[in-house]
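A single protein chain has been omitted; all remaining protein chains appear in their positions.
For clarity, chains are labelled A and B in written order, and residue numbers in each chain start from 1.
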Amino acid sequence: MRPAYPAARARRVYAAVAAALLAVTLSGCIPATPDADTYRDKAERTLGAGVSQTTTVAMILRNLHKDKMFRPAAITQMRYSQGSLDTASTAFNELTGPAQLDDLTRKVSSWMSDAQTKADDARTAIERGNRGEYLPLAKELTSLADKMEKLEKSLR
Amino acid sequence: MKKILSLALGILTAIGGFVDIGDLVTNAQVGSRFGMSLAWVVVLGVIGIGVFSEMSGRVVAVSGRPTFDVIRERLGPRAAMANLVGSVAVTLLTYIAEIGGVALALELGTSVYEYFWVPFTAAAIWFVLWRAKFNIIENAFGLLGLALIVFSVALWQLGPDWSQMLSNAVTADKPDAEAWPTYFYYAVALFGAAMTPYEVFFFSSGGVEEKWSPSFLPTMRANVLIGFPLGGLLSLSIAGCAAVTLLPAGVSVDTLGQVALPVVFALGKIGLAIAILGFFAATFGAACETGLAVGYSVGQYFGWQWGKFFRPREAARFHAVILVSTVLAGLVLLTTVDPIMVTEFSVVFSALALPLTYLPILIVANDRDYMGRHHNKWLANTLGSIYLVIVLVASIAALPLMIWTKMGTA
Partner (left out) sequence: MSDPTPREPFNANEDLLDRQILDKDGLMVAKVDDVEIEQLDDGRVVVTGLLTGPGALGPRLGGFLGALTTAAWSRLAERPEGQPKRIGFEHVREIDTAVRLDVARGDLDVDGLEAWTRERVIEAIPAAGEKPA
């Protein structure tokens, strides 16, 4: 067999590298089906983010209630907390967990979705200045965070 | 009297100018996840930056030659070019992070989106570097940066169990929930944040800007030996505040708003306002320093006229470098990259780049031809050599730890 011309060979190498890169990139687009341990780990991390952000929102509400914080700073932090909750929740819902962990999936998903809803409510209350809602919302968020933290610790 | 005033001013600006976006974010993150168990790294970093700043300051006062000038002379054009590329890349990354930090501080104060502030911030920083005198840049933002003392006041108001905190710090008592690799990843990040290379470039070039001579050495030493440790106390206060309020609640820091939360608990609206002012001053001042540091390093490698003691037209290439890096930094931030993430990268890559800066300084400070009777004595050399080992370890460990711990998230 005649060896390929150097240019043709180089082209083949480029094509192979491009194909490999494409494969790596596209593999990110396929929903992952992690094994049980990895899935538990992901759930734990999602709950960690959930606890961190719901607690942050609750802290903001309590401080606003006591008139210890001004609104621009509160609204700025609310935006980031809402964004983080959305990101963490979306990332978790992308995963397909193993069947034996369906109970865990249900809990984490629904609590994260609860957290998102309550954070949205809190944001609305702050934007509208409905001071009466701050404390009740903060209490709900804290009890949600407690639930999440308990489950998070049980996964360690 | 005048002498005492200027000494006091130097020390105060050294304190207020010590903290930048890397210190703010990393200390709060570490406090909220590891309590005071990484306090030893801050102490280690403060001594390290003190040792090497003193050395580079001494080299400048005696020889008139700032750090990158010396690096080129000692390493030759090839190795120094590699060093320049690495150092400037890290300093630019830090520049981006600092400008982003200013925008975040303004967002926190107004709730107007950070991206709105980026172009104005970049333009304002460029304008200051174009028009303001060196000592105004250094003093104004250094003094305003003292607003961060609010974190020390807040910590005291929060009334933590001091002996508990101290024992956590002394025994490096890591919370069980965190793994050791993550602990050491943050140790490296914290070390990189305290010893950021731009600080030495800026400090030594500032010596030329202010025309230090050997008679200035005692003042310079006082600034470094008193100012930096007190600045380190501000860092520890930020970590302490997070350790007291955020760690027990399970909040881990990933925004500037969360960095400020403990102050809100302790001191309410006024405290928050002062903290935001402190964020603004610290990041704006550090942005000016990093922007200058890029121009200084490039100018000193090539031997161009550089410095703020000239009209811009007399140091055209120096000002062109600053202009281009400022535009570049602004554009990067407008891609909506998260400045906090840029900060996290910048402190780790700082740790990676540390030997590039510190090894040549140690070599020159030992050169008797160059330094005359002001060459390194046993204390500076012992500390310098010990730190060289630490710096090398941190540098080698930085990237593997970053990948292994997925930037501290694993």
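As a convention for this text, a residue touches a chain if its C-beta (ideal position, glycine included) is under 8 Å from a C-beta of that chain, and two chains touch if they have at least 3 such contacts.
Predicted model only: the values in this text are computed from it and were never measured.
> Specify the shown partners of the omitted chain in the complete complex.
Across the whole assembly, the hidden chain touches B.
> Tell me which of B:Lys2, B:Arg313 or B:Arg373 is the one touching the absent chain.
Going through B:Lys2, B:Arg313 or B:Arg373 one by one, B:Arg313 is the residue touching the chain not shown.
> Among B:Ser6, B:Gln305 or B:Thr409, which residue is in touch with the absent chain?
B:Gln305
> Under the stated touch rule, tell me which residues of chain B contact the chain that is not displayed.
63-65, 69, 72-73, 76-78, 80-81, 130-134, 136, 299-306, 308-309, 311-314, 316-317, 319-320, 323, 370
The definition used in the following text is that only the chains that are shown with their structure count from here on.
> Measuring from the mean C-alpha position of chain A to the mean C-alpha position of chain B, what distance in angstrom results?
From the centre of chain A to the centre of chain B is 31 Å.
> Can you list the chain B residues touching chain A in their complex?
Those in contact with chain A are residues 107-111, 177, 249-252, 254-255, 257-258, 260-261, 264-265, 268-269, 272-273, 276, 409.
> Applying the document's contact rule, which stretches of chain A touch chain B when the two form their complex?
Interface residues on chain A, with respect to chain B: 45, 48, 51-52, 55-56, 59-60, 63, 66-73, 75-77, 80-81, 84, 145, 149, 156.
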